[in-house]
Structures are given as C-alpha cells and as structure tokens.
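Just below is one structure, and these are the notes that go with it.
Excluded from the complex is one protein chain; the other protein chains are retained at their positions.
Chain naming follows the written order as A and B, and within any one chain the residues start at number 1.
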Amino acid sequence: MVLLESKADKRLGRQTVAFANPPVLAAAAAVAGPMEGEGPLGRLFDEVVPDRLVGQKTWEQAEVKLLEKAIHRALGKAGLKPTDLDWIVSGDLLNQLGASSFAGRTLDRPFFGVFGACAAWAESLTLAAMMIDGGFAHRVGVAASSHHEAAERQFRYPIEMGYQRPPTATWTVTGAGAAVLVDPRAVGDGAWPRITHATPGRLVDMGIKDPFDLGSAMAPAAADTIEAHLRDTGRGPGDYDLIITGDLGQAGRAIAVELLMQVGYNAEPVLDDCGLMIYDRKRQDVHCGGSGCACSATVFAARFFGDLRAGRMRRMLLVSTGAMFSPTTFQQGESIPGIAYAVAVESQSAAREEDR
Amino acid sequence: MELAVAFIGAFIVGGLLCVAAQLVVDVGRLPPPTVMVLSVSLGAVASGLGLYDPLVKVGGAGATVPLPGFGHVLVQGIIADVSRHGLVGLLGGGLEAAAMGVTAAVLFGYLAALFFNPKV
Partner (left out) sequence: MKATMQQEQEFKKLQRKHLPSRPVLRNALLAFLVGGAISAVGEGVRQFFLARGIGPEAAAGPTAAVMIFLGALLTGLGVYDEIGRVGGMGAFLPITGFANSIVAPAMDFKREGWILGMGAKMFTIAGPVVVYGLLTSFAVGLVYYILYIPR
C-alpha cells in the first residue's frame, strides 16, 4: 500500500492529541465504599455507601450499583438527565466488563465499553474527548468502577482466605467515578475545566510476572506515556502543578520517577499517585496503596475536579495506569504488560495565563 | 508436668513447621497454595523415610495438625495396609486412614459455607 501524505491536524508529535475545541468537564462525581470513606478523602466523596454490598446480593451487583450511582450523581450535578447524553463510555475490571455493561443496561443510552484495566478512566476520558472534539457528540458520560471483593475473587483468592498479602500488594478501591463531558461551543467561554491534550499509551512489558506487584508492572508504562506526552507537547514536568498517576503505589511511583529521570525529566516534585492519597496507609492495612479503575476515577472526581474548577490548580496531567493480565494469562506464565493514558486538564486560570 | 511438656512440645514443633513454610513463602517466593501442596508431599516423603514419627512423638498435635501431618497419616495408612493386604493396600490405605479428616473437611466446610456469607 502506498501511504499518501496526509495530516491529522489535531495530532501533536507521535502520539499526542491536542484538542481544537477542548471538551469541558461539566461535572464529576465519586461514590465510594465504607473503607474509602474512612480514608483521607472521605468527606470529598459525593456519596459513601454504608456497606460493601450496597444492598445487593453479590459483589458484582454492588459494583454495578456504585457505577449507576456515580453516573446519576454526575448527571445531577450537571443538571442533565440520562437521555441528554449522546453516548456513554465506561470501563471496569470485571470479566466482559460486567459492571459497565450492566450499568449501561439501565441507563438506556448508546454505550461504549472500554477495557484498559485500571487505566479505563483516562482511556474513557480520552475517547469521549475525541468524540466531542471530532463533532460526533455534544455530551458524553464517562465512568469507571472497581470493587475490592469482586476484583479479589476474580484475580486472586476468595475474600475470606487467610493468606498474607505481600508488602508490594495494593488494595483495589471499592467505588466509582463519573464525569460529563460537553462540547465547549455549547456552554460558552466561562465553562472550565477542559481537557486540552490526551496521550494514549503503548503497552509496555518489562517481564514482571507477580500479580501482587502491579506497581512495578505499570510504572514503565506510566513513565513511557508521560515521556511521550512531554516530548510531543514540548512541555516539562514543571508546566504541570501535578502529574498524578492512577495506582502505581509507593514502589511503583518511585520506579516511574527514576525511569523519567533516566530520560531527562525530573518529575519528583510534581509526580504523585492516586493510590497514595485514597487511604491512610499508616492506619489502613493496604500496603503499597490503592488500585483499581475507581482509584484514579474517584480521586480525580472527588478531589482534583474541584481544585481545577475553583482555580486552586492550574493544570494537571492525569495518568491512569493499567496492568493487562487475567488469571488465565498469569497462570500460563505470561508476564504482565502495563499501559497508561495521559489526559491534560486545565482550569480557567491556566488559560488566562496563556492568553497574556 | 507431663501435660505441660506435651503442650510446649506441640507449640514448638507446630510453630517451627509453620516458620519453615513461611520462609518458603517469603524467601523462596512461592505462593501459599503451592507451599500447602509441597508440605503435604514432603510430609508424606518424610513419613516414608521414618523421619516423621519421632516428630509426632515429641510434638503430638504440633506434628499432626499442620499439613505435613496429613501426608504422614496418608503414608502410614498405606504402609499398614500394604503390610497387611499387599499391593491392593496401595489404593485403599491412605484415604482409609485420612477418612475422618477428609470427611470432616467436606462436611464442616460445606455446612460453614451454607450458614455463613463473606462478611460485608
């Protein structure tokens, strides 16, 4: 095939998208489980459910409920109804996207299920932003969820199993985050924050095989995507108030910082991890930190969305990280590829500065 | 006095077997289910070599309650049956000796799962 010269004019560098009409995050909401509610962000969640079954019969149904709640809350905050959404883009960790698909069943809107493991949140935001900037939609609902018990029994051991978790283990967040993205031309200049750039990541596999050490498996992918984003945009880590990874945990974050240092970016002062913020690691027995799709989704929706909207934060790079494995792949001896999606979100104050 | 010695023996023998298993998990980096399987098999081999009986004499329940003790029971059952009935004992002796444990595991395991749910 002869490749003709063509130009994707919203593309920047090798793998970044710069949106021509940066989609507006009209609202975001986070619903969390009881343990997350007792963590440092407890007060910021829109709702903390009192029990981990959320009044349902199974952990999986509970996760569906969390996802529905988060989407309805985000819609409510945006003053919209489900029927106002053009599409819904949602992801989770369960087999065949068990939570998203079943939540989509009750929402009754055209639906895209996204599997990116724990990177589903930023991946969904990326796709939704492309849909809006591409002119395919006015309003898109984005959501991601995870549930500790549902994930444990699928990926590791049954809940009441009396084994010891190694210190590299992370704790899957029970909760769901949702956001409503809208076309900026429909809401006017005053509506912020906006998604200005997105950098989809490559699958990076460094040969890690331990399903209890996903931070190490994902850190190279996070560093790879952050490096690509900075290279493509010509920015440095200092151009962001915060670069926040999804669920690398303590060790994974340190590895990512060192990998970035090797390629000439000092991200140490600005790089933090959602998994390190959602629990009180001294008091709550979570080892390396939180993980799961809901980790970056709830921390972003509960904490950073508010900071960006109020202008307390100018610009951040959200980097959700995923470990692409299943019980089948690791039992067959495959290593665990990691992936990371980066989304740059700006507040109005950042935009004003650029105008000057 | 004799009773105190029995308890201390059980504590020490049982404790040390668990320490060995813990070290295989932490240093050898094997997952706990693998270590369970290895323990039973090693217990069976040790029993066949005549090494496990002295442990039971010192440790009592400390040697029989941890999983290597399960391997020991299986092997002793097989050896007794083989001595009595010859080759056919290979097939019956093990589970005969372990029948109570296996049946209890299925029965109590099933009942517990019937009455309880994972805590919420």
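Note that in this section contacts are C-beta pairs under 8 Å (C-beta built on N, C-alpha and C of every residue); 3 or more make two chains touch, one makes a residue touch a chain.
Bear in mind that the values here come from a model prediction, so they are computed numbers and not experimental data.
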| item | value |
| --- | --- |
| Contact set of the excluded chain (shown chains only) | A, B |
| Residues of chain A (touch criterion as defined above) contacting the omitted chain | 57-58, 153, 157-168, 202-208, 213, 216, 220, 224, 250-251, 254-255, 258-259, 285, 287-288, 337 |
| For chain B, residues in touch with the removed chain | 3, 6-7, 9-19, 21-27, 32-33, 35-37, 39-41, 44-45, 47-48, 59-62, 64-67, 69-71, 73-75, 77-79, 82-83, 86-87, 89-91, 93-95, 97, 99-106, 108-119 |
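Going forward, only the chains that are shown with their structure count from here on.
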| item | value |
| --- | --- |
| Residues on chain B engaged by chain A in the complex (per definition of touch) | 25, 32, 118-120 |
| Touch list for chain A against partner chain B, complex | 51-53, 149, 158-160, 163-164 |
